[in-house]
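Apart from one protein chain that is not included, each protein chain of the complex appears where it belongs.
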Amino acid sequence: MSAQRRAAALLALLAAALLALPLVANAYLLSVATLILFFAFSGQAWNVMMGFAGQLSLGHSLYVGLGAYAAAGLFFHFGIGPWAGIWLAIAVCVAAGAAIGFLAFRFGISGVYFALLTIAFAEFTRIGFDHIGWLGGPGGLFIKVEQRQAADLLNLRGPPVMFYYVMLALAAGAFALCAWLLRSRAGYYWQAIRENEEAAQALGINTFRWKMLAVVISAAMTSFSGVFFAFYYNNLFPETIFHISRSIEIILGPIIGGIGTLFGPILGAAVLTILADSITDLLAAVGLEFPGVKQVFYGVVLLLVVMFLPHGIWPALARRLGLDRKS
Amino acid sequence: MALLEIRSLGKSFRGLRAVADASLEVPEGGLVALIGPNGAGKTTIFNMAAGVYAPDEGQILFSGRRIDGLRPDQICAAGIGRTFQIVKPFAGLSVLDNVIVGALRRAPSVPRARELALGILGRLDLAAKKDLPASSLTLPDRKRLEVARALATGPRLLLLDEVMAGLRPTECDQMVEVFRELNRGGLTILLIEHVMRAVMALARQVVVLHHGEIIARGAPAEVVRDPAVLECYLGEDAAI
Partner (left out) sequence: MAVDLVVNVALAGVLTGLVYGLMALGLSVIFGVVRVVNFAHGEMMTVAMYTAVGLFTAFKLDPFLSVIPVAAAFFVLGYLLQTGLINPFITRPEHSQFMLLVAIAIIVVNGLLMAFGPDARNVQVDYQLESWAAGPILFDKARVYAAGVAILASGALFAFFRYTRTGKAIRACADNYLGAKVVGLDVKHYYALTFGLGSACVAVAGCMLILLVDVTPSLGPSYTLLAFVIVIVGGLGSMGGALLGGVLIGLSEAMAGLFIQPSAKSMFSFALLILVLLFRPQGLMGRRP
């Protein structure tokens, strides 16, 4: 079977498994699966900026937070549901992304300095939101949790199964979007910019415009994560949602799975979440319960991947499974 | 009207005069070589024509239209392609993808760009290697890729920056043949070159730059005998 066929078959298998999961999974497994999909989606969004266009953002929590607060704020104060709230979320995130991108690219900031700039904006916003009383301030914003058996898709109030399918749809959508982008003019231009910006310019690519596009798309996609987060967890604190740990969680998946690839973020998110949970459970079973164990684990995995598998797990795995063209 | 006109170009870097009052013309369909000792200002002139920097004085006209001060991508859009002295392949992409990036400049869609790219790879004898990662190519092949990529944008003028450097004589001759053919097909070429073998074989006109100023111009055979040129390359005694 050719590599193409094999890839398609595996994809179909994965899709079927994901669709059928709620039928066999218990509540805990379902929540883990939802979390994996959440990180797969967020990682995919981040990947557009980094993996495709080569711009390292370590402040993506900014977009998650802005998206979350935009939608949650509208719901909390005006009763406007998330399907309308998402538009505000997207608008706000696009504006923020555009601002950061414009400032950075106009002034020629790249690499480490760009990363620091993104961190600075996220931190600035984190502390800033602590002072916005209208959105709950440091005490947090809480959305009423109503236990409904029936899924109210319009207001995203419902059983965990509903959230699972919503997240699955989002993750699938992101995957499809990124696959399409990668093969389009945008994909080629972004990768050119990532590989060598000077050469890209000499080939007629307006690198400023295309970098901006990557940032804006990435920000817009991440706003969905924020909206989902708000309605799934039902509480928002500036201290947690804008925190740099959120940004790092988002990037762990793609980095471990493989930057710039389509399956990388998904694989990375899955590996990380499953292993992390297993380790915590294992230790808890032995009686060792420490705060921070999971994070240490993340750190160690990140360290090992960066040292030994710099391109992430997916490229090596793909070769093993015979999924890349060269095998 | 010449395709490329450089009028009284001047550029200084922090007080150091790199180019002074340089004027030259490249006719449509011409093949002009810019030579001179290291530090003469050749690459600076190139970079100004390619949009990397704006000149301090003077003008650059392409097809009668001023292009000095434009961005590199705008210069490419105007119809000028360039290669880099130190090749800059898109290392993580395949050879074909590299050229597709260039072809997208004038192709409306990715499939069309792909067709164009395949054609160009064929002309530059890289078709067999189209799926290899660019990072795995040898130096001569990387140079071909660089040229292929620039060609894919459909330029009327190609700026070649020391493309023969590091090539063995046979490889150099092969490249010369490629350029000759492209020029016969209507492509105008302006090249910077140190490898005299290529200059003598390729150029119909040679311009000599020394300390930022043009000291000689003419057919290759004349320029090589010009005392001023001999002096700047070999020292005062050689001019006798």
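Per-chain numbering from 1; labels A and B assigned in written order.
One rule holds in what follows: a contact is a pair of C-beta atoms (placed from the backbone, for glycine too) under 8 Å apart; a residue touches a chain by one contact, two chains touch by 3 or more.
What you see is a predicted model, and the numbers here were worked out from it, not measured in a lab.
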Displayed chains that the missing one touches are A
By the document's definition of touch, the residue of A:Tyr28, A:Trp83, A:Tyr113 or A:Trp180 touching the omitted chain is A:Tyr113
Which one touches the absent chain: A:Ile132, A:Ile248, A:Ile279 or A:Leu317?
-> A:Ile248
Which is it among A:Ala95, A:Ile274 or A:Val296 that touches the chain not included here?
-> A:Val296
At which residues does chain A meet the chain that is not included here?
-> 50, 56, 103, 107, 109, 111-113, 115-117, 119-121, 123-124, 127-128, 130-131, 138, 244, 248, 255, 290-293, 295-296, 298-300, 302-303, 306-307, 310
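Here is the rule we use: only the chains that are shown with their structure count from here on.
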Here the gap between chain A and chain B, centre to centre from mean Cα coordinates and rounded to Å, is 44
Residues of chain A defined as touching chain B within the complex | 183-185, 188-189, 191-192, 194-196, 198-207, 260, 325-326
Chain A partner, complex, touching residues on chain B are 50, 71-73, 76-77, 81-82, 84, 88-93, 97, 100-102, 104-105, 109-110, 113, 131, 149-150, 152-153
